[in-house]
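Every protein chain but one is kept in place in this view of the complex.
Up next is chain A:
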Amino acid sequence: MAASSRAQVLSLYRAMLRESKRFSAYNYRRIRDAFRENKNVKDPVEIQTLVNKAKRDLGVIRRQVHIGQLYSTDKLIIENRDMPRT
């Protein structure tokens, strides 16, 4: 399998951000920071390892978002106020 291209990494990044928006603010920030942190990695083996881990994490996010919605609870006081996007 060819090493992940820039396009693939970006599409993975977008997919993760999209999924995690339905989740919590932490995930959004964490994903963004993690991708930023690794943006200068050049070694293709390391890139592939990171991409594989991200794919697994995307799976975790998808499943857990779903479960969270099944067992949802009332909104926190913070979520009911008009908050500007961070």
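By definition in this document, contacts are C-beta pairs under 8 Å (C-beta built on N, C-alpha and C of every residue); 3 or more make two chains touch, one makes a residue touch a chain; residues count from 1.
The rule we apply is simple: contacts and distances are computed from a predicted model.
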item	value
Record-based protein name (UniProt) of the chain missing from this complex, from "U3 small nucleolar RNA-associated protein 4 homolog", "Protein preY, mitochondrial", "GATOR2 complex protein WDR24" or "Cysteine desulfurase"	"Cysteine desulfurase"
Where the missing chain touches chain A, by residue	23-27, 30, 33, 57, 60-61, 63-64, 67-68, 77-78, 81, 83, 86
